[in-house]
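For this depiction, one protein chain was excluded, whereas all remaining protein chains were kept in their positions.
Labels for the chains are A, B and C, by order of writing; each one numbers its residues from 1.
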Amino acid sequence: MATDREQVFKHLDEFKIELPSWGFADTGTRFGKFVQAAAASTIDQKLADAGVVNKYTACCPTVAVHVLWDFTVGVNATETAAIAKKYGVSIGSINPNLFQDQVYKFGSAASPNESARQHAHRHVQDCISIGKAVASRLYSFWFADGINYPGQDDLIARKRRMSAALRQWHDASPADATLLIEYKPFEPAFYATDVADWGMSYVFCKEAGPKCKVLVDTGHHLPGANIEQIVAWLIDEQMLGGFHFNDRKYADDDLTLGSIDPYAVFRIFHEIRTAAEVHGKDVSKIAYMIDQSHNLKPKIEAMIQTVMGAQELYAKACLVDRRKLADAQAAMDIVAAESCLKDAFFTDVRPLLAEWRKRKGVDADPMAAYRASGYEARVATEREAWRAARGVTSGGSYA
Amino acid sequence: MATDREQVFKHLDEFKIELPSWGFADTGTRFGKFVQAAAASTIDQKLADAGVVNKYTACCPTVAVHVLWDFTVGVNATETAAIAKKYGVSIGSINPNLFQDQVYKFGSAASPNESARQHAHRHVQDCISIGKAVASRLYSFWFADGINYPGQDDLIARKRRMSAALRQWHDASPADATLLIEYKPFEPAFYATDVADWGMSYVFCKEAGPKCKVLVDTGHHLPGANIEQIVAWLIDEQMLGGFHFNDRKYADDDLTLGSIDPYAVFRIFHEIRTAAEVHGKDVSKIAYMIDQSHNLKPKIEAMIQTVMGAQELYAKACLVDRRKLADAQAAMDIVAAESCLKDAFFTDVRPLLAEWRKRKGVDADPMAAYRASGYEARVATEREAWRAARGVTSGGSYA
Amino acid sequence: MATDREQVFKHLDEFKIELPSWGFADTGTRFGKFVQAAAASTIDQKLADAGVVNKYTACCPTVAVHVLWDFTVGVNATETAAIAKKYGVSIGSINPNLFQDQVYKFGSAASPNESARQHAHRHVQDCISIGKAVASRLYSFWFADGINYPGQDDLIARKRRMSAALRQWHDASPADATLLIEYKPFEPAFYATDVADWGMSYVFCKEAGPKCKVLVDTGHHLPGANIEQIVAWLIDEQMLGGFHFNDRKYADDDLTLGSIDPYAVFRIFHEIRTAAEVHGKDVSKIAYMIDQSHNLKPKIEAMIQTVMGAQELYAKACLVDRRKLADAQAAMDIVAAESCLKDAFFTDVRPLLAEWRKRKGVDADPMAAYRASGYEARVATEREAWRAARGVTSGGSYA
Partner (left out) sequence: MATDREQVFKHLDEFKIELPSWGFADTGTRFGKFVQAAAASTIDQKLADAGVVNKYTACCPTVAVHVLWDFTVGVNATETAAIAKKYGVSIGSINPNLFQDQVYKFGSAASPNESARQHAHRHVQDCISIGKAVASRLYSFWFADGINYPGQDDLIARKRRMSAALRQWHDASPADATLLIEYKPFEPAFYATDVADWGMSYVFCKEAGPKCKVLVDTGHHLPGANIEQIVAWLIDEQMLGGFHFNDRKYADDDLTLGSIDPYAVFRIFHEIRTAAEVHGKDVSKIAYMIDQSHNLKPKIEAMIQTVMGAQELYAKACLVDRRKLADAQAAMDIVAAESCLKDAFFTDVRPLLAEWRKRKGVDADPMAAYRASGYEARVATEREAWRAARGVTSGGSYA
């Protein structure tokens, strides 16, 4: 093994994964939700669950929050930050909600409806305030904006409205803020989406200003898109802000990371390590965040599974013998070059991860340890009682 | 024009399109619903709306019902049939709901959970009873069954459970019933769907018995699938039961028919007319049904638009000069053969449809006439009051 | 009709389509070629055929040339320009061939092989000379560069090599030159392509300099990509250089334009007209070029078919009532807005085109006139004799 164990441990130490508050609540598909007794309803419950994931994995110190779902009007954001601290985590990226209100029927920032644009603007201002209150400098923008039918709206007009909003928000955010701009080809817009691919996100970021960076959601691509190439490009262009982790086979399926194509995830991490080790790029600012939406798996288990999978695949990427690889590439020996990747990918890194966890003082098998803790059964009982007392039937956030 | 006007009128007379009751209620995506004041909440309201569509288009005499949404426990189905009659329509296909209850978390007929399978069985028995009560003989089955993760369940075991259920339901249904089995590649299952493509539907139908036929939903295919070829195959195999009409650009987008690719819809109709006119196949039993799920367009207008679009594209398909086409095909003259299709497709059939409507005693422009009627504004007011009185906020069916 | 007839005629006058010399030669798939007796072998024959297409359509005054196939070593390019003139056309865009030589096994500009990069560089220098000699200022670059296997080469290194080459060629080209940079997601590279999407082409162009513009080949996109939105974006960014016209259902199928999805082509033209008429963008410099590769249709007929189809769809796009459309969009009336497009698309413009052709002094039906001319049979005989005399069996350019 060319990369030594201690170096891999060091890279794992730096590989922090942010948990999404909404990933602990009931979610579903447009055909319905399958509710879970242990699903979280409140920001307190969500932070508690996130704290549990962090406790067993030792690599998830921050929690992304979805403003509309987690900060009801009048809530004191500073108190929320204190609650997070109580559970051993802190507030990470701030996610505005620019799609759920009825006013957003035709979009938010790109809507032809001025009220919608103003509503979006006020909401983003609130988000910036919350970010300041919780000492987070990461704002993560996903726009559901788009149109469902040819002719529904003017595509250039929408592009310009979106661009104007982003410039405005860029300028209104703190000097040390980062605005992550996510792209997605379709859903919920089914004809044209206003930030449809990395190229559109890139151009919007360039036009808005240096605080804007591109966010890559691993499920937001057309069939066949080479995500790792996009990642390599964005790093080389100094425009990669971060990731939303999940996996997919068809559309934006929001499955746990690596459940469908683990080699593809490994290749993304390989590009990151290559950019750092071969090209000297600074990859320390890349924000790794989970954005999965499980309908079936228990929420916390799903999160632990993604975290463990991400760590294993990242460790494998650290093991690629990049000197040997560079030699094979220079010799145009495709078979040998490819084998460098396959050798690392098929190395069993589970013992290595177990050792790393031992050093961090956590169980070698986070999933088993969590299952043994009885946490899910306990909160299921508590939360069922909590919901019964309030007459609600589900712990959901999404519609 | 090789096909004369009267023949086209005759074909249009026979081209009846069934409206879906759920298409008049609020629906949405997993990110939320944009509610419409005029959306229908009750089966009475839905039938009223369907009656309006039929009144203006003169080609939608039946309404598909979704059992769980339209027939609450204790409802007298015969009375529902009477309500339909009052609005000038009758009850068409019966659609069981085998996906919404919590028990269906791991599937219905194919679930490893015996309770789910029994629940599904009882529900289908209820549906058969309702079908008898309303004198409908068309049962339309869509299964959300599938799994989200590799390993989640045994694919062969699921196949056999599904097959056993279909045989049982085939045998339990009236002798003159038709059971339509719909296929869909993904959503809400994101790894494997139990009836994923036409081949699976075909094999299930063959194994269940002669009352089972394949249902083609125009939005339920992988990218690139040649739907018209599947249609030609199924007709030639005497296995085509009917259609669910909608359009899509990406996944199962459920847009209005022909809004994205009208030439593809035309080609489907061309295959139907070719099967009938060139190969002497009986296409009179094909059930044409709409299954679209608009989030943005006004419900009734969306329905009228799909109906008008379908009629125009069907009329164009009737105009293909099949004698000239056969000659060009025999001569292997691709350019001339293709032109036969293009000539028909680009013929402006709107005057022809206007004439047909005049003969039917309806307005030449159903959309304009409907808009002029003020119906939407009127029911919006009434239904808002209705919902306010009951404390509900949306006229939806879907989750 | 909001746009009057004379305006449409004016737009049609300006809508010139460039023919590809290689589109008159035998081509095929990797499984073989089906040769045509009338296929062109030499640049003289190709220019003759192009002249015929222009003669019957009156809108194809220029011919794109593929340097390796059309300018053998020692050929006097000025003479070629004279031959073109003889046939009533002139030389249009210059297309370097950076994929056919054995040295390009691992790429051209992005190859790790320095010889390949130097070979490419010399070839492009030759192309620039030829461009000067034939008074063309349009250079059209398609790179087959990419890798077939993960690990085969370093993606960032390849990106930088490509960028350096483009900058160099940008600077080496005449001040009034335009360099069109084409993108393509896959084929012949099957893991990663160095200019894979519009975003990569855009960034490369920006880095190389203002003479570089993006070339959109309508067949070079992943399934579902919204091409018209990309077109609108590029126009708004002043980065759209031109088009390669063809149609596809699956991959880069290279069929005649509009044969699979004419409404999609119409929507592209609609965006161009909207950019011009609503947003005042200059669209006069957009280069419209055909790049189709027929295996089955007779070469000249295929070309005439694409030209006629493009004109009809462009005329339809001119007919969109953009005032009415803007009103519907402002009112967020999706149904009415969409109808503006559909009304124009389903207007039968064939009489309009016939009239335009009459004014140009050409036959109202170019295809019928060409077929009646007996040209194909005549050149088939001549060229069979020509090939027999030289012992060659096919008129092909491609491998």
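Quick note on the criterion: contacts are C-beta pairs under 8 Å (C-beta built on N, C-alpha and C of every residue); 3 or more make two chains touch, one makes a residue touch a chain.
These numbers were taken from a predicted model, which means no experiment stands behind them.
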item: Listed residues B:Val203, B:Ala354 or B:Val392, member touching the removed chain; value: B:Val203
item: Sole residue of C:Arg5, C:Lys105 or C:Arg378 that reaches the chain not shown, by the stated touch rule; value: C:Lys105
item: Contact residue for the chain not shown (choose from C:Ala40, C:Leu166, C:Ile181 or C:Leu255); value: C:Leu255
item: Sites on chain C contacted by the missing partner chain, in the whole complex; value: 27-35, 99-100, 102, 105-106, 144, 148-150, 152, 185-188, 190-191, 223, 248-251, 253-256, 259-260, 293, 295-297, 398-399
item: Residues from chain B at the interface with the omitted partner, ascending; value: 105-106, 112-113, 148-157, 159-160, 185-186, 191-193, 196-200, 202-203, 222-226, 228-229, 232-233, 235-237, 263, 267, 270-271, 274-275, 278-279, 325-326, 328-330, 332, 334, 337-341
item: Residue numbers in chain A that touch the chain omitted from display; value: 223-224, 226, 249-250, 259-264, 296-298, 301-302, 305, 312, 334-335, 338-339, 345-348, 350, 367
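Throughout what follows, only the chains that are shown with their structure count from here on.
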item: Residue-number overlap at the chain A/chain B interface, same or different (half cut); value: same
item: Relative orientation of copies chain A and chain C, as a Cα rotation angle in degrees, nearest 5; value: 180
item: Whole-Å gap between the CA centroids of chain A and chain C; value: 40
item: Length of the line joining the C-alpha centres of chain A and chain B, rounded to whole Å; value: 37
item: Two or more partner chains touched - positions in chain C; value: 223-224, 226, 263, 334, 338-339
